[in-house]
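What you see is the complex with one protein chain gone and the rest in place.
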Amino acid sequence: MNFASDNTGPVHPAIMKALADANTGYTPSYGADPLMEEVTARLRDIFEAPEAAVYLVATGTAANCLGLACLTPPTHTIFCSPTAHIHEDECNGPEFYTGGAKLTLVGTEDKMTPDALRNAIGAEGTRGVHGPQRGPVSITQVTERGQVHTLDELKALAAVARDNDLPVHMDGARFGNALVSTNCTPADMTWRLGVDVLSFGGTKNGCMGVEAVILFDPEKAWEFELRRKRGAHLFSKHRYLSAQMAAYLRDDLWRATARQANASMARLTEGLAALPGTRFEFPPDANMTFVNLPRAAVKPLRAAGAQFGIYRGDPEGADPQAEILIRLVTDWSVTPDHIDSFLTVARG
Amino acid sequence: MNFASDNTGPVHPAIMKALADANTGYTPSYGADPLMEEVTARLRDIFEAPEAAVYLVATGTAANCLGLACLTPPTHTIFCSPTAHIHEDECNGPEFYTGGAKLTLVGTEDKMTPDALRNAIGAEGTRGVHGPQRGPVSITQVTERGQVHTLDELKALAAVARDNDLPVHMDGARFGNALVSTNCTPADMTWRLGVDVLSFGGTKNGCMGVEAVILFDPEKAWEFELRRKRGAHLFSKHRYLSAQMAAYLRDDLWRATARQANASMARLTEGLAALPGTRFEFPPDANMTFVNLPRAAVKPLRAAGAQFGIYRGDPEGADPQAEILIRLVTDWSVTPDHIDSFLTVARG
Amino acid sequence: MNFASDNTGPVHPAIMKALADANTGYTPSYGADPLMEEVTARLRDIFEAPEAAVYLVATGTAANCLGLACLTPPTHTIFCSPTAHIHEDECNGPEFYTGGAKLTLVGTEDKMTPDALRNAIGAEGTRGVHGPQRGPVSITQVTERGQVHTLDELKALAAVARDNDLPVHMDGARFGNALVSTNCTPADMTWRLGVDVLSFGGTKNGCMGVEAVILFDPEKAWEFELRRKRGAHLFSKHRYLSAQMAAYLRDDLWRATARQANASMARLTEGLAALPGTRFEFPPDANMTFVNLPRAAVKPLRAAGAQFGIYRGDPEGADPQAEILIRLVTDWSVTPDHIDSFLTVARG
Partner (left out) sequence: MNFASDNTGPVHPAIMKALADANTGYTPSYGADPLMEEVTARLRDIFEAPEAAVYLVATGTAANCLGLACLTPPTHTIFCSPTAHIHEDECNGPEFYTGGAKLTLVGTEDKMTPDALRNAIGAEGTRGVHGPQRGPVSITQVTERGQVHTLDELKALAAVARDNDLPVHMDGARFGNALVSTNCTPADMTWRLGVDVLSFGGTKNGCMGVEAVILFDPEKAWEFELRRKRGAHLFSKHRYLSAQMAAYLRDDLWRATARQANASMARLTEGLAALPGTRFEFPPDANMTFVNLPRAAVKPLRAAGAQFGIYRGDPEGADPQAEILIRLVTDWSVTPDHIDSFLTVARG
């Protein structure tokens, strides 16, 4: 019963097998391996973007920071949600990689609204040389609270960016989960609506540690390569990044694992919704939910060893009806049994 | 016949097995996994350093840059060999991670000499607030030209650092190869003579992608953790770094693979020494050599598909006696057959 | 009728005379001039801080950025008002000088409240290594909207910082205006209540271009000197910075010019308050006000060549009663005539 994160579970067997298969003989290092050619071709194909530049790194933070650094001069600011991973969970990584750019928090909601974005952009553009300059808009899809932007929502945000001549970055650490939830094409969810650079996540969705950065406009490809090397993110034995990503893309494994994770979350939230006192903070669109449960449900779950994050409230307090806000995440490996055991304990 | 680098070969089967073994069930992320406890305990034991702080990252450049950043304020300079990896092959990574510190190249030799180091330190200390301030001394062991410093050489360099109250960093990307060549203890080669921070390499010696950073004085441990996260080098699925390093240390695998790589180099250089016209740039102490071969030997090697780096001279020119400077590296996986085939072709 | 800023007026004659007086013979450069000794002694005396380290730079942004850089590791965040100069008007200077630290905006008001500060600090401290770490609290006194914190307000903010073991920075670009408004001692307004580093402004209050940075705890003095030099803010002909500051401090000129500027603002706001339709955004405590005037007053002022900033509304629109938000600043050189002319035009 581990719902702590989608990084606590095991690597998908097909990925492990691909690593083992790749482990033979000699191959050029630093990204010149043949498997990387497969990865590039496959991602260009999936995204219908034959010119796109594609690179691999091992962490989502690296993908975000390096991608943003190519879009953001140090005197500029990045517009993002106050709950964005780049703001909350990268320990000033974007500030580091951009050389000191700022992050402007847009509104107070998990999902940026076009109005809030327009206002934020407007407010940042009034001080000439004195204030930070307007830089990229960064959208997190799936958000860090588990919400998936609809295509219309994405288009509206991208339109605001375009109206202001600003590039768009997408943090897609859970891109697969968003895509299968939205049921559109990868191209529709990215460059067709104006995304310039995408962090395409693998780690949270069954890989060991690999993320692709896709630059739909390859103009900054060489700059990206230099920044990746300087940031110490260029792997010498690169084939083991390539092998993971190649297996992840083959036979649509990435969609399958995402579907499985989302389905697990649906089963879990359906069960929780039936519990008296359950209150969801957000509609759980993908594989993560922030949900308030009565303490009477949370306490026995903890006693039974269930793993999850606690965001508000003391689970060990007195009043059994008190709301405890917890985060639940399902990765590809969660089974119906895990979920049903969890629900059984929660029901008391 | 691939002698291009020690990062072109496969991962040792014991490491692969450890990854597979680790791939079960749920485990805390970001370094809180039980295998990391094993790694820390084992490295403290191996280095006879029960207080040391131990961290894992995936690349040697990350290990060097993060370790140096903890020792070097941005207004200071790092003393290193002109052939040091941190100077030549990290695309300004140390400058980036330190926030803009300088690297002062010591002398003109691959191995720094105590005199050259003393002079360099002296020269950097004469301009008060105007010049860069004296920072750490960084020693590469094995050097980037394949030389191993003797214990006495290390002691002499460390003594110069200590006389000037400067900390010492060791780039040990090939620490195992140096250790088995020197035949001393890990403690003797590091903190006992004054090393403060060590990059302890795994990737080049049989791992997939893992390096340990050892802070013998744990005072900067938390700063290191913050810098690692900010640099995007903290792995979410950290158990797969831990598993590699744990297997690498178990049963002294790391010494065994290093011994094997060094023995391969010995066999190779012995064979080459017997060729007329061979001239070694440096004594090959570990698993790498820079050697001049007559073009008459190099040309057929390339024709036969042998892989190696060319550092000086045009292998496809006319004069068969012209010297071509090549680099040969042997990793743990090289077999006597590989070597003998290479020598056979070289002999013509 | 120039109320655009306190940096559009002339330098006080006593400062100009001091520059002329200093312009004789040879003197050591880079801060080793005898006048700097006078400045240090005088500021230590004024602030009752005999150990304080004192440095001069030429711009307020430099004073803030260098002071904050000594208090803020690059993985940390600075707590400040959303209207703080360091956030709005330094083009990412603090991010640059700290090496990429973040600024956390506290609440939504011009003056931070203790509750908002406590909440902001609390929110930043919950993500361990993943989020930015808690760094200094920066208080702007006078605020960028013209408000002066009372001593009690300052104490309450500093207490929150102290409760969380955070240092306190004060942006005192208009320190003199705040002091004469508050009627306390410089020590009371700074180190006695917990300020660690102060930007003590000169430029806006009659100098040509000089600000003092006072480190009440001199521990970081040398680090400051290195950062100042690296930032290119160490003047070779330093005596001309010293001469300005020495004259500014002599005979309490700084208090006199501040009193004069504040008195001008009082005369101006008294006159404006009598106009129908005037609405002040904030109580004008020092020498700056943000005030809404009916368009019928603003339009003729502009036609008459009066200089001031327009912050909201179109002064050239139709409805004569529409509110236009303007900023008015009085420096030491403004005369009653200037003010009365302005009021006459505004009255229509």
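Each chain gets a letter, A, B and C, in the order it is written, and its residues are counted from 1.
Note that contacts are C-beta pairs under 8 Å (C-beta built on N, C-alpha and C of every residue); 3 or more make two chains touch, one makes a residue touch a chain.
Since the model is a prediction, treat every value here as computed from it, not as a measurement.
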I'd like the shown chains that the missing chain touches, ordered by label.
A, B, C
Thinking of the whole complex, not just what is shown, which of C:224, C:240 or C:332 touches the missing chain?
C:240
Given A:82, A:99, A:300 or A:315, the correct residue touching the omitted chain is A:99
The one residue from C:231, C:271, C:300 or C:313 touching the chain left out of view is C:231
Kindly state which of the options C:164, C:307 or C:341 is in contact with the chain not pictured.
C:307
Even though one chain is not shown, chain C touches it at residues 2, 4-5, 7-11, 16, 19-20, 23-29, 57-62, 65-66, 90-93, 96-97, 203-204, 208-209, 226, 229-237, 240, 307
Which parts of chain B are in contact with the chain that was left out?
74-77, 88-92, 95-96, 98-103, 105, 127, 129-133
Logged for chain A, residues touching the omitted partner chain are 30, 73-75, 99-100, 129-130, 133, 223, 225-227, 229-230, 234
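Throughout what follows, only the chains that are shown with their structure count from here on.
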Report the chain closest to the protein's overall CA mean, measuring from each chain's own CA mean.
A
Cα superposition of chain B on its sequence copy chain C - rotation in ° rounded to nearest 5
180
How big is the gap, in whole Å, between where the Cα atoms of chain A centre and where those of chain C centre?
41
Cα centroid separation between chain B and chain C, in whole Å?
51
With chain centres taken as the means of their Cα atoms, state the distance from chain A to chain B in Å.
34
Where in chain C do residues touch two or more other chains at once?
74-75, 99-100, 129-130, 133
